[in-house]
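Some chains omitted; the rest stay in position.
Note that the chains take the letters A, B and C in the order they are written out, and that residue 1 is the start of every chain.
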Amino acid sequence: MALKVYLSGEIHTDWREQIVEGAQGLDVSFNSPVTDHAASDDCGVAILGAEDNKYWHDHKGAMVNAIRTRKGIADADVVVVRFGEKYKQWNAAFDAGYASALGKSLIILHGPDHAHALKEVDAAALAVAEDPKQVVDILRYVLTSTLPS
Amino acid sequence: MALKVYLSGEIHTDWREQIVEGAQGLDVSFNSPVTDHAASDDCGVAILGAEDNKYWHDHKGAMVNAIRTRKGIADADVVVVRFGEKYKQWNAAFDAGYASALGKSLIILHGPDHAHALKEVDAAALAVAEDPKQVVDILRYVLTSTLPS
Amino acid sequence: MALKVYLSGEIHTDWREQIVEGAQGLDVSFNSPVTDHAASDDCGVAILGAEDNKYWHDHKGAMVNAIRTRKGIADADVVVVRFGEKYKQWNAAFDAGYASALGKSLIILHGPDHAHALKEVDAAALAVAEDPKQVVDILRYVLTSTLPS
């Protein structure tokens, strides 16, 4: 068994790197959204032409990013969604809902403070973790039947 | 043509009532989540038995609420998702993603301050409105070809 | 909102009647398998001709019963599966898996003794109840936002 994993959500800490590194040696391939914040915000106008109106500036970028996001989620067996300490992170919750409706196995990753606010999102998940290492442990267990020692 | 509309999201203002009232006379039927906050939080333990652990208290409730939410979205032609001024509202963004993956027509309703944070959600929508009256105007136009005078 | 509910599983106690009666006044319609044990076992040969071989006798009946079972589950919004104290009840677990793969909202109903043996089945459910009254309470809450007093 090989797993395709999409890493959605928070882009300000190195949780993706921790998971990718921790999963070395496992038969997992990872995808994620563009995590360069500036590029992600401006890709629409940088490629397709400037917009006077900030709303359409944002809209063009969000649409271009959706090409990558949809492909990443559609191809995934497991979608990990990380909620960080700051910001609204509505795109993370949107991805979780989108992945859930497609029947993907969801792992939600967040600190205990967010537990109540995320209860509907957590309820759609097969695992709720606090720590990237736990996600790695799940991937290892799923692929090799080995529990952390 | 008749439309089934699901009203998801913020539960602290009367936006649902405004839409339902405004749509009187149109061939629309509405569904929504349970909007009684306390009942929604406690339904799991009230019906299925108390939990010592707050996480499982919340989880049981979120699962029971999902019976209604999933049915409401699955049956809908149009899903309206309202983001209010306060709170994380991750369940609203989750519903938007869930509805989007099912191919529902999405209308997102929020004030201009949230535009940047909601750009990925808005990008999945067929309309982005600021005011419940605009949602009513859309429903009227879709059903009767009549624009607001 | 109206709910279509399929009542699968154990046929030796009156749990279906308790739920149907308890749900009076709610906008619910119920379906269930044939609960006449003898008819259910013999329907295949009674209609389509006798079989010398017990295996094919059973097989013909199981196939005819599947016409009703599949239709009942396919049409349902909510599938309730009851595991009783006795018998293997593999058809109940089969129905739960079938309904789960179709994305139906599952409610599993069983006594605490079966909790460990049913953990994979319960894990696919939105609610796990011990008592038919709890199923009624869930249906009432989902349809009317009212908790048991």
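Basically, a contact is a pair of C-beta atoms (placed from the backbone, for glycine too) under 8 Å apart; a residue touches a chain by one contact, two chains touch by 3 or more.
Every value quoted in this text rests on a predicted model; they were computed, and no experiment measured them.
Student: Full complex copy number, with 3 in place?
Tutor: 8
Note that in this section only the chains that are shown with their structure count from here on.
Student: Return the distance between the CA-based centres of chain B and chain C, expressed in whole Å.
Tutor: Result: the chain centres lie 31 Å from each other.
Student: Could you tell me the distance, in whole angstrom, between the mean C-alpha positions of chain A and chain B?
Tutor: For chain A versus chain B, the centre distance works out to 23 Å.
Student: Taking each chain's centre as the mean position of its Cα atoms, how many Å separate chain A from chain C?
Tutor: 37
Student: What residues of chain C sit close enough to touch chain B in their complex?
Tutor: 1, 3, 77-78, 105, 125-129, 134, 137-138, 141-142, 145-148
Student: Using the touch definition up top, name the residues of chain A that touch chain B in the complex.
Tutor: Counting only chain A, the residues touching chain B are 54-55, 58-59, 61-63, 65-66, 69, 83, 87-102, 114-124.
Student: Sort out for me which residues of chain B touch chain C in the complex.
Tutor: Spelled out, the residues of chain B in touch with chain C are 31, 34-36, 39, 42-44, 46-48, 60, 63-64, 66-68, 70-72, 75.
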